[in-house]
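Heads up, one of the protein chains got dropped from this complex, but the rest are sitting where they should.
Showing chain A:
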């Protein structure tokens, strides 16, 4: 029987009373062209069951063949996380029955992961936290079940279920932390920062699309509380498949409050998996792990052991991209950003975007301005990550070069971005279609200037009398007449020239 859960304890009280321990398991879908053990495509979004073959359908007699690219990706991920790479390791079969698993066992790694014992550092509110890495291992994804007819989309209450095996056999790397301790009240932010850090790292390695919204990176969050750091670990809950950074933070926060409520009420936390509900911001109980399933692991006899040559591993290590902890200070110094500016850049996930924009010829400050103001605002409005916008670093560079050339002002530039976001094409196309060029033709400008001078003799007199700032009113009149498509600086120049004063 399900008992009613006690009330949540407000977060601040919970973290004041208890010490938080987390463990995070992240599943990353690799962006290899083919699946882990067969030649089927891994492309996302194809018609159900069109990317399958005897092997990934687990047909009788079929056999797996290991994707070497996936092994390379796994090793590079492990190296980037400071892991040791196994000299020799095997796959194992994890046996359990479920319709989305074609063989009713998952080919995974058990006690011989390819990468193990690493650590990586994240920064939250100016404090560094070392996240100890237990292992990174290879496995295959399962198919995807669609439960039809139930209210919640879950199997309970559904009329029938459909299974799409396109996802079955997609290469996954599971990255498992050791217990993360000592984060205190920052636990939810540390969890978020760690997942964000992994995302950046994996992207810089080029091994995954890391699209959390498509499920190519998903986190299982283990949370437990104890009275004091010296006490033994409390009972944990595992919130499965959390797939946005914001949700990672919220789910950890929620679980801390929930656990505290249970313990305060003198009850025991149940060891179980939980589902996160993005809409309501709560978790609900999933499968109880009290009758822990026995997966009957044993070495996969259809695959030979993986024994990466040391020279190859060293080669991969030497070719790793610069680690974030080195790269960030380097970029910050090169760009001349303050610590505060840099933190904002990292918070909105604009580091790579700015780097690419600068590489395309834009001044760092201008690149930062566009990504952190106009574009960050747009991303926020649409509820997507900054890099999910259709605007690319090349677009930003183009727009800024037009501004620098005096062909656009900031106001027009914003309209260009609006057009790109609305799917009207490249910045050049938007400029063309919307007619957004600044009026730089002196002939057209001169006419407007003459008109403004004739219409405002009193202002002209003031300027002649030495009150140069009064020229602003004339500039305004010209800008109005040209619908803002004039370069204000040039207008001012022309006005002062005509009035006959030095500028």
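Keep in mind that, in the parts below, a residue touches a chain if its C-beta (ideal position, glycine included) is under 8 Å from a C-beta of that chain, and two chains touch if they have at least 3 such contacts; residues count from 1.
One rule holds for everything that comes next: contacts and distances are computed from a predicted model.
Trainee: Considering the UniProt annotation of the chain absent from this complex, which name among "Oxidoreductase", "sn-glycerol-3-phosphate transport system permease protein UgpE", "ABC transporter ATP-binding protein" or "Glutamyl-tRNA(Gln) amidotransferase subunit A" applies?
Mentor: For the chain missing from the view, the UniProt record says "Glutamyl-tRNA(Gln) amidotransferase subunit A".
Trainee: I'm checking contacts with the chain that's been left out. Which of A:41, A:95, A:271 or A:356 qualifies?
Mentor: A:95
Trainee: Just to verify: which one of A:23, A:58 or A:118 makes contact with the chain not shown?
Mentor: The one listed residue touching the chain not shown is A:58.
Trainee: If I consider the whole complex, including the chain that's not displayed, which of A:7, A:278 or A:302 touches that chain?
Mentor: A:302
Trainee: Among A:105, A:276 or A:371, single out the residue that touches the unshown chain.
Mentor: A:105
Trainee: If the missing chain were put back, which residues of chain A would it touch?
Mentor: Residue positions of chain A that touch the missing chain: 54, 57-66, 93, 95, 97, 99, 102-105, 161, 163, 294, 296-298, 301-304.
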